[in-house]
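These notes concern the structure reproduced below.
Excerpt of the complex: some chains, original placement.
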Amino acid sequence: MPVDVRFFAPLGSLSLGELAKQTGSGLFGDEDLKLTGISSAANGRRGDLGFLDGDGKSAIEINPDISALVVNDANVARIPDGIPYIISKFPRHVHGTAAVKLFRPRHLDWHGESAISPDATVDESVKIAPGAAIAPGAVIGAGTFIGANAVIGPGVQIGRNCVIGPAATVFCALIGDHVRLLSGARIGEAGFGVMPGPSGAEDAPHYGRVVLQDHVTIGANSCVDRGAFDDTILGERTRIDNLCQIAHNVVLGRSVLMAAFGGISGSVQIGDGTMLGGRVGIADHVKVGEGVSLAASSGLFRNIEDGETWGGTPAKPLRQWMREIAWLQKNANPKKKG
Amino acid sequence: MPVDVRFFAPLGSLSLGELAKQTGSGLFGDEDLKLTGISSAANGRRGDLGFLDGDGKSAIEINPDISALVVNDANVARIPDGIPYIISKFPRHVHGTAAVKLFRPRHLDWHGESAISPDATVDESVKIAPGAAIAPGAVIGAGTFIGANAVIGPGVQIGRNCVIGPAATVFCALIGDHVRLLSGARIGEAGFGVMPGPSGAEDAPHYGRVVLQDHVTIGANSCVDRGAFDDTILGERTRIDNLCQIAHNVVLGRSVLMAAFGGISGSVQIGDGTMLGGRVGIADHVKVGEGVSLAASSGLFRNIEDGETWGGTPAKPLRQWMREIAWLQKNANPKKKG
């Protein structure tokens, strides 16, 4: 998926040779190759640089159109023939170095005193409460309400009849119609990803987006992070309660319900109509089917098929969890006399 | 409890017949009956429309003064004689349709550039930091401080000597004296309630209020939702830590203490002097007595009597919980040799 230039300004191109030189890395292939984009390995296109790190054993996908890769030793053997590559101990650091040279987040250049940018496109029917700030390139559709002290970042697209609550902030996001963000919701912040670098741990860069489809509601002070390179997506009529966390690259289906303190780690996928009780946590990359129910306080570390009801930490089928609770209670406590 | 017109502007009246027609529902009773208000079934008065949904088996209360009801098939038999009613598959949807025709949240009409409304009543001793927004109809008492970029919504009443922290937002709320809201606290947002409708899940409307009595403190980024139709109430000297969630219609007594990540579901009642450790969750409609202690990380699904100490998930008396933990540890692990 190409970097969305509404959110990240392209700075030009970079040759593979320059990148190798600047990061002190080994280069295998055409040093004059022009890099113009960055991406995940799976979704790279012509001009894009992707990366492979880890132990070389987990499943990977590489788009054959990608122009170049940065890899560590463990992944060299997995590079398809004909793709130029750089070898580094810190593939994500090299990839991030390229990213910074190729793109600049527009929100880091939004400054000055003009709270509502003349370069935003705001329908004349939009009502804007005091103190709201709307950045250049933002587009806001008819009938939408923007609450007091809300912040709409550069390039953000908001549809019709939405309510953006007071003090909410929205960056790097495409928002449909009839979407409601309650007070203090945080849409499109960078995800939490720490990568090793030559000077120690670094924050992994995030160049993806958030997509909120029609009729989505996000509760007060909840957070939906933008994708690392791809998108974080919430399907139509999905409803998120207050104080929830939805990490980068998560894909939620339609009409998913999530009660307060729900925490969904990176790249989790959840099917349509699934319901999560309060304080449910899901580990990264887990897949949850459609119509699943997760009891309050569940901690889920495994995939779940459609229609299941689970609970507990680590989560298991609800009946089994309840059986274990009852058995422990019966055996651990002194018997009551009849 | 009547809808508070300081927060929701009355739009006029609606006949029961019109409502039935617009929502394609069956009408039993006087089609010319004028509806002027909405309420829960339990607290409706003359002119109010209430609703009954669910399976028709749970306990309900109906105020005999209520003017009309919307019910589903399962609840028809429970309507007291003489009360006109509408039958629908989606009682809350019909009720919500009436609500939208009868009232409009004033906060959705607050717009323009005047950060401190000339129609607010602010004592001359009030100090207001830069960027704060105060809406029409708000009343702020002597000696109160309003932090930078805080937002005080239409009609909000704040007493004397309060501190409203920076970036906090307050809507649909009555606030006593000496109340402290720390940075980013969210008071009076709509609760999380999803109801079925003819086009799929819809957000249930919330027309209630938040009442914070004297000397209440709400921590940073904590949320206290307004009631659905009645009030969410926090008693005197109740203290809430950071990042807590208090849902609609919750009633907390006096001097309740709640540590970080406490999550109280809708309609929970908690007695005076009860203490909740960090990350305690309580399921909806649970009643907790006075002077109760709940250990950190408890997940409570049952009522508790006065003075008890409980822990675990699902929560149980602390001694029992600790006995089960010790018994499991002893039996599951290989014995250490003396």
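By written order: A and B. Residues from 1 in each chain.
Here is the rule we go by: contacts are C-beta pairs under 8 Å (C-beta built on N, C-alpha and C of every residue); 3 or more make two chains touch, one makes a residue touch a chain.
None of these values were measured; they are calculated from a predicted model.
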item	value
Full complex stoichiometry in copies [only 2 chains shown in place]	3
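Methods note: only the chains that are shown with their structure count from here on.
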item	value
Centre-of-Cα separation between chain B and chain A, whole angstrom	31
Residue numbers on chain A that touch chain B, as the complex places them	127-131, 145, 147-149, 163, 165-167, 180, 182-184, 215, 217, 219-221, 237, 239, 241-243, 255, 257, 259-261, 278-279, 296-297, 325, 328-329, 331-333
Residues on chain B engaged by chain A in the complex (per definition of touch)	107-115, 131, 133, 135, 149, 151, 153, 167, 169, 171, 184, 186, 189-190, 192, 194, 200-201, 203, 221, 223, 225, 243, 245, 247, 261, 263, 265, 279, 281, 283, 299, 301, 313-314, 316, 320, 323-324, 326-328
